[in-house]
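Please find one structure pasted underneath; my questions will follow.
With one protein chain removed, the remaining protein chains of the complex are shown where they sit.
Which chain is which? They are A and B, in the order written, and residues in each are numbered from 1.
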Amino acid sequence: MADEAKGIGLYGDSWRPDPVHEYWDPGAYHRPERELVEGRFAGAECVECHQGVTPGIVNGWRQSRHAKPAGAAAPVACDGCHGGDHQALRFPTPADCGACHDRQHGQFLEERRYGFPSHALAMERAVDAKHFVDKPKAEVASCLQCHSVATKCDSCHTRHAFSAAEARRPEACITCHSGPPHPDDETYFASAHGRRYLAEGAGWDWSKPLVKGNYPVPTCAYCHMREGRHQVADKAIWKFGIREVNPRTAENNVKRRRWIAVCADCHEPDQAKAWLAGLDDERKRAWAMLYEAEAILRDLRGDDLLHPAPGARPPYPLDWWEQYWPIARIGFYEGQASAFYNVSGIERDYFEMWYFDGLGAYKAAAHGAPDAVREGHDRLARSLERVRAEAASLRALGTAERAAGVRADPGPLWLRGPYTDLNRERN
Amino acid sequence: MADEAKGIGLYGDSWRPDPVHEYWDPGAYHRPERELVEGRFAGAECVECHQGVTPGIVNGWRQSRHAKPAGAAAPVACDGCHGGDHQALRFPTPADCGACHDRQHGQFLEERRYGFPSHALAMERAVDAKHFVDKPKAEVASCLQCHSVATKCDSCHTRHAFSAAEARRPEACITCHSGPPHPDDETYFASAHGRRYLAEGAGWDWSKPLVKGNYPVPTCAYCHMREGRHQVADKAIWKFGIREVNPRTAENNVKRRRWIAVCADCHEPDQAKAWLAGLDDERKRAWAMLYEAEAILRDLRGDDLLHPAPGARPPYPLDWWEQYWPIARIGFYEGQASAFYNVSGIERDYFEMWYFDGLGAYKAAAHGAPDAVREGHDRLARSLERVRAEAASLRALGTAERAAGVRADPGPLWLRGPYTDLNRERN
Partner (left out) sequence: MADEAKGIGLYGDSWRPDPVHEYWDPGAYHRPERELVEGRFAGAECVECHQGVTPGIVNGWRQSRHAKPAGAAAPVACDGCHGGDHQALRFPTPADCGACHDRQHGQFLEERRYGFPSHALAMERAVDAKHFVDKPKAEVASCLQCHSVATKCDSCHTRHAFSAAEARRPEACITCHSGPPHPDDETYFASAHGRRYLAEGAGWDWSKPLVKGNYPVPTCAYCHMREGRHQVADKAIWKFGIREVNPRTAENNVKRRRWIAVCADCHEPDQAKAWLAGLDDERKRAWAMLYEAEAILRDLRGDDLLHPAPGARPPYPLDWWEQYWPIARIGFYEGQASAFYNVSGIERDYFEMWYFDGLGAYKAAAHGAPDAVREGHDRLARSLERVRAEAASLRALGTAERAAGVRADPGPLWLRGPYTDLNRERN
């Protein structure tokens, strides 16, 4: 598609990166700019000039451990990470940072072993999704902003202070972990933990490591990156919550004990057990509602009552062959991409019930935000009622149509749709 | 239902508490754990050991007035509240705290005189609601977390600092007072009061009492718990907003003068009067829309156009006898429980209009959040339009059905529903 540039990943031949992608995945796309300034410079020279041109980033560096390393170590100045040739400056990748911070980088890479979801696999997850390729790049540019957590370290440690203290605070996580379907932000700050952080956190000493006794309440990193470990996967049971899991497998019982050990920094282990059992119960009840809705959809599909019928939808461009061999997918389990777009109203309602209502309730239950648990289950119950009512209407309509010997034609509106033929025209 | 444990309250024989309930209502459910450690310990011994095991809670205590009481008073250490026998530790109840803090506890209990809503009655309000009993405990565990404000003092004064300063800040209230239908959190922080707190509150001296001149803007407790009084009911006019009241009764005029006296700490009394009159006008207009919607529903019921018909719904398990004597309830006034679940779509829309749109606008108007007032009234107007349009559709459908001599059968979907036969199977 693109002549001069192409994407990365499985479908890299089918899409072309936007210029801004260079900043989200510098390892893949960054090309040195031919800057106005020529020459090779050492750190002190960089600082001298940039103190006037971009003083903010120089101030950040001055406050950093890079500028004032512990002990007798030499400072790491601008050229240490960006190179000294002003015509060939680099944007550092995690591997560049890992050259010094090998423990953290190694822990980070270790996450890959645990599969999706994963910080270390986030960029691959984005660009290897068919709907990423098929959607206009104007919409998916924002995807890369969060998924760049895999490809640059300053998602969490903002340049140029690169402070560990910053990343200990919950705000380091919330640029990405907020909004439906992952309201970690909203549910943490609505919890008793979060509200105490909000009230008093500005006065705490964030230079202290995340170990017990140092903070009155935990932050995201305290529990999920225990003692600063750059790997959040080894305790994950429900993960993003998009599937039901059996929380009581032998493996998950081991993980559970790891969670209880975290909680026991402050709470009785029995309280942690009861809390986590409550989370599992919440999930069980939520999934019961989701399964009921999904069963309704399957029955409708079986009776050919969905408009447009799952097999009659326009395929995604990358799935163009499906127009010859249509696949009647509904819901998440039968193909994620099918759940989002070009579906009948009742299927979209189910999708939102699953992705927004259900996951909102999950995060609320996990983080201890009681109002948001209630709101999530209110919404689940309301969505299930809506799905049931819509199904009743579709069945009534179907009966009437059969009696009259007619069949509503959804018309040409459904012959094409968003994210179908779009990428045939433009990026 | 349960053999070894049963709930409290009116319907206590019909439900069984989850293990986590012990932490929300320790007076009702806490049973001492047989801990690993045996023996009797005095405070200094507790601290010595727990400094290593759970240093965070010990640090909290060290900063508290309990550890450093004013004057010559003796410290209150761990055993003072929990007892000294490690095999029979107590979780303190409000009565335990009241043994020393009798003024605050007395004010708190005084709230019971004012009826619902009430902090002091909150736990009874939760467990004596039929839908609490009938719903799966996995969903209502979160209810108890907020309603535990009646049964433990560390909802607002987080253990183990139990700080008055903490409870003066708005974050002490927002774990519970947030989200629809009571967005006190969102509307306070969106107000001119709240945004100045957000910007500057970290630098204020929170050890000062809540009296005029001590803070640039009020917080929740400043207005609702004037001078730290542990009773929020004596000025309450609109309360939670779920009913229309006459704001100009003799009693409410007395209450109004109390409000104006609070505002007059900083504002002209005339401005406070105008503001409160504006709130009453806002409520009047909101209720006019709600009554219009409710009248539409009543007319539909009269013409038998609701599906499922109010009398044909599955009763709540606790109301099992209603299957023999059905009650055709709609809306809040005819029975709260009927408004939530197993209702027709238009009834649910009315419920949300009342409970979410209307109450959101109310809290916004009361707390001075102009965007949220606009949003609430936009939503009320939009919901009313939707209710009117749905009613028109139901009437058109009814006319067509009568003409054709048919009547749509909602089918077996409605024979059972959420929160009906659920508790017959499990807790």
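By definition in this document, contacts are C-beta pairs under 8 Å (C-beta built on N, C-alpha and C of every residue); 3 or more make two chains touch, one makes a residue touch a chain.
Note that the structure is a prediction, hence the values are computed from the model and not measured.
One of A:A28, A:L121, A:C146 or A:A328 touches the chain omitted from the figure, and that residue is A:C146. Set against the missing chain, the residues B:R40, B:R113, B:R243 or B:R382 yield one that touches it, B:R382. Residue-wise, the contact with the chain that is not shown comes from B:R374, picked out of B:R40, B:K68 or B:R374.
Only one of A:D85, A:E110, A:E166 or A:E322 touches the absent chain when the whole complex is considered: A:E166.
From the options A:R16, A:H101 or A:R348, the residue with contact to the unseen chain in the full assembly is A:R348. The omitted chain makes contact with chain B at the following residues, 190-192, 195-196, 198-200, 202-203, 212-216, 264-266, 268, 270-271, 273-275, 277-278, 281-282, 284-285, 289, 364-365, 368-375, 377-378, 381-382, 384-386, 388-389, 391-392, 395-396. Contacts to the hidden chain, counted on chain A, fall at residues 18-20, 22-23, 33, 54-60, 136-139, 141-143, 145-146, 158, 161, 166, 169-172, 174-176, 178-180, 182, 185, 202, 307, 340-345, 348, 352, 408-411, 413-414, 417-419.
The definition used in the following text is that only the chains that are shown with their structure count from here on.
Centre-to-centre, using mean CA coordinates, chain A is 32 Å away from chain B.
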